[in-house]
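Working notes for the structure below.
What you see is the complex with one protein chain gone and the rest in place.
Up next, subunit A:
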Amino acid sequence: MNSYPPELLAQLAPVMFVAGLGAPQPPTSPQSPAPKPQDPFSVLALRLKDVLQAQRRPAVWQPDKSKTFQVVFIEPDVRFPPRKMPPAEDQQFLPTHSPLSPLTPSSPLYPDGLIAPIWIRKHTTLVPSVFVLFKRIYEYQRPSGGTPLDVPDPDHEREREAEERRRDTELAQEIAQRKKSTNERSIKLTVVLMASRRMLDDPALDTRLTYIRRQSGLDPRAALFVLSPVAPSEIGDFVRSLQEALWESALEYYTNHSKRVRRKRNRHTQATSAYASSISPSGTVAARPLRPEGWTVRYEYKMACFAEFRGEDEVALKHYQDAYTALQVMFGSTAILPPRTKRWAEARVLADSISFKICKLYLYNNEHSLALANHSMHMRKFGDLCRGWGIGEETFEFWGWVARQHRAFAELLEQGTRTTLKIPTYLPSSSSAASTIVSQPADSQRSAVEMESIRSLGLNPTQALQHPGFYYYMAARCTESRRSRFLRFLDDYSPENAASTPPSFENERKVDHLAIVLELYTRAYELFKKYSPTNTQNLGRQTLWIAYRIAQTYYESGKFDMAARFFERIAKTYRREKWDAMLVPLLSTWYKCAQQLGDMELGVQLLFELLAHGAHSADDEPDGIQEDLLAVLQSTVPTELERPLVVDLVDAEPLLDSSLVFWSPEVKVDEHAVFQLSLSASSQTIISSLPFSSLTIHFDGPAASITVVHKSSDDGTDSLVQRVDLGQSRVGSEDGDEEPRTIEADLRWRPHSTLILTGALISAVPATLTVSKLVLTLKQNSWWIELPMQSTSTRNGTEPTPQWLISLEPPKFLPIRRDPAQPVSHVTVRSRPHSVQVKLTHHSPPYLGEEYPITVEVTNTDDRELDIAADAMLHPSEVEFAVNSISADKDSWTNLIKDIPFGTLTPGVSAVRTLYLQSAGAAADIVIDVSIRSRVPKSDAVTQISPIAPKSPSLTADDTTETLRTLVVQTIDPIAVKHDVIYRRSMAPRPGLADLATYEAEFGADGVRAEATVSTTWTCVGPHGIKVETVKLIREDGSDAKVINCTIDEDAEDLVSDWLPGDEFGDRCRIVIGALAETAENAIPGPGMYEITWRKLLPDSGQGSLATSRFALPPLKPPVDELIALLDVPTQVQLHVPVPMRLTVRNLRQSGAANVVVQVEFDPADGFVLAGLRSGRVPLLLPGGEETLVWNMIPVECGYARVPRIKVTDRRMLAGGVDAQDHDGEAVSVVDVRWDGRSEDGQERLRDVSAGKGAVSDGVVLVLP
């Protein structure tokens, strides 16, 4: 921006002249320690000046639209510049012109200038839009000593009034004088009268003010203010209101100017030809007047400026654009503006500054892309024009101009961003939205909405505004181009062809290009740093890139130390991120810096790094770098002779690709861990002449290092693979440290050649072994250089593929693949596992309920003493109801037993512990894991561990071997049980419905429903027999069922014996079931259980632990009857002895009465004489009721006699029926209670079991004589 006149760039604002506040002073003066005047009016004047000065400072970026003026302090009697030149005497008819007009011969623009900065200066400093005049109003000084209470003296009063009138008249005349000059230019004049506070209260003030205004001819509005000395804050208020009051007038002033200029422009466009004709005869070639296009530029520019004064940005923008377009037209023709003339240069400056203002006005409005578009359009257009003028891209002038444009733009953005300007971000709109718009057909008519949508589709990269750092950067790049063009020009330059040098050449010679470049880059760097995200801990890559450019510039300008410092910092990041392509040029330049600085150590380091990168020298010689290095080693001396120079390429690429491979990931103590260490030069690395003297291999751990000394192999083989055996190395051996060994090998690497060092490590103790580092030593003259290397190098961030040399002639490799957890470059040495024998003994299968012993016998078969402990874990069973647990001591039963001690066992000794398994519930598969942990006793271990490898404590401290055994057994219930239940109907009479006995709590008070006989059979099913010790029935009589008796009550002794597999034993027990139980839906729980205590009979004639099995009686569910007739006859009778035959009819229905008819079908063939009812109806049986019919029966024959057949029918269903006689009704089954016996589902059991059907089912009685 500094390269343009500030008038052309600054933001314009209405100008206010302020007079009467003392001489104009620089704004810093208020702070000066001048003695403060005590006069309140002087203080007031000073404060007013401060406040007015602070209203608006001239600036380029000033988008603020508040009504503030640009204040200029002047003397009250200042003269304005002459408005028009006094008309020449012979040309009265011609219009007069301003002294700055190109038509005025004395003007700097005469005859064809466009607009000069002086014109702007005239409007900002010489001519105001409003004129504010501060004046003291005369105040009569009251004689001292007088008080307000004094009676006014009429003489004094009169005198005072006269004095006031006289002074006021003088003041009015002065104002009128001023008013005259301002009126000429239609400038608003405002007078501020300063009066004391007392004066404000004076009733005569109004009259005096009116008088003054009238006399001086001031406007009635906003032209006369009175101010008394007040506090600073109130001064601010006053100034604000003063500006607001005058704002309209200022706008009006500039509007009038605009109107005037527009009129002139309109007149001018109509009268162009007249001008041309009137001027042409008089003018010589040199004094060619301004062309019509020039006038257009002039008028448009003026109108733009006046609009800018008014704060009308849009109008200003429009006029600036028009002016710019007109200028374009002028530049388009060399006839109008011949290149490289003074006017041409002026016009270019004007065009640049108009473009700048257009950009600025766009940016005020946040039209970023338009601003940037204008900026690039300006550069493109003038770039084209420049080519036409012969100052195209190949000239330094062009690049200087482009750089200036970028720089001005960057400065504008920088100023803007300090206040209101926001740099937009260009995040992509969501692709889905974009695709929907893409799919819409592109119509020819494009509305604004569509334009908006087009914008959302993508953006024009040339219109994407970025932060000012980018433009500084561009400016710096352009300045670099400018410098290179200049240098090229300088090469071609000779005094002979001086004639063809452009006029700016001499200037250009004085320019320090590099300083400018450096300044621009530095500003760009700061801005990039400012705009880079703050969360990154290190420098951003963009800033690094600019830092690189800065370093290059430092290098070019010979500041090598600065450059080297920058390079060092930048190289760190480039190395880390493996951007070799960028690193190599950096290192080369850095090396040149080091050369210039004479820092040979740094130089050597950089050369090594360059070698590692396989870089070529500047002249593209493949071995140039190596030769450079050798030359340095030959010709220079290091600063430090005693110690080696360590060139640690830690972050950089390796000089040699190294790879360490152990054949197996794990070895045991005292076994060979064989390894191959390969060192190869890549095809790019040319180090074949570097005189390496030795290579030292350092092992991780207490192993002696191995040194490989160079011995040139002149056998002339051209094999690329060389193999050298390093032999065995012992790690941590007891017999002191081994001597470092020395081995010879050829330490020269041609491209692609590989040196493979093979060897083996033996460790006496557990450890993790690897090669900790390799050190390559180079000694040449006084140089002693050490190059530490990793045993496994990484190139481009990747490790080499591990491979194993299996054949040397021809070289063959075997790729090694291994789990990443066990890297090939490490070998783990583990202790030998302990040898322990474990034997589990038990007598399978375990029986449910018993404590099943499992003996664990551990034998130490190792040659060391071992501490042994065992853990046992019982896996949870999947079978329902199975409940299992184990115990080591029969006290606590659990699923997991830890640390069952076996003690310390010397070799060959065994120890036995017994585990117990208990299972109940249900038979299931049982899985028990037994883990035997053996450990070398502490005291022993310590002596072994202490001297070695504290690095791998995890390996040594945990020298434990675990031996696992799993026991799977299936539990068996030793006794299988089977129940058989038979139900019989009860003959006991039912208590009556209202029988009080039913209220007794006693069992069976409600009567007995049925009787059940339970036959239980136990079978010994296991593979082993059991010895039964007790058998008993535990009665648990309930309200519904009750055990009456059972056989083992009497003969339990028979069951107490040894039960062998397959043996069966039984018991029978009778249970009565209460009548109320019939309401129960569910089965009645068995009223008791058998308990058998037993021991397992072991094969070795031993006995197991005492176990108890319990077997509950089965649940009872007697079948349900409805209407039933029970026939009760004795089984055997005496001949001729009458016996009763009883028939009980029971209605067991829940509802519904029974209408029962009984018929005895007497047959003479029956061996009985029957006395009683032959056929009859039983009284109606209500539910629950029963009726008993008795016959006397006299047997008349011996032998089996059939009981008379009795037919029972229920006619209830037919009671109301029409045809009752025809139907016999429903037959009711007659049950012979002697054979009564049913299973749960009502199936007859006993009758089927006894002799065949027929007679027996009818009821047979044995008649004995």
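The rule we apply is simple: contacts are C-beta pairs under 8 Å (C-beta built on N, C-alpha and C of every residue); 3 or more make two chains touch, one makes a residue touch a chain; residues count from 1.
Throughout what follows, contacts and distances are computed from a predicted model.
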Omitted chain, identified by the protein name its UniProt record gives, among "Ribosomal protein bL31m N-terminal domain-containing protein", "Trm112p-domain-containing protein", "S-adenosyl-L-methionine-dependent methyltransferase" or "Trafficking protein particle complex subunit 2-like protein": "Trafficking protein particle complex subunit 2-like protein"
Which residue of A:128, A:400 or A:802 touches the chain not shown here: A:802
Hidden-chain contact residue, picked from the options A:181, A:542, A:693 or A:931: A:542
Options A:72, A:771 or A:824, residue touching the unrepresented chain: A:824
Omitted-chain contact residue, chosen from A:125, A:376, A:664 or A:931: A:376
Subunit A residues touching the omitted chain (full complex): 373, 376-377, 380, 426-431, 434-435, 438, 454-455, 457-462, 464, 466, 470, 473-474, 532-533, 535-536, 540-542, 544-545, 577-579, 581-582, 585, 796-799, 801-803, 815-820, 824
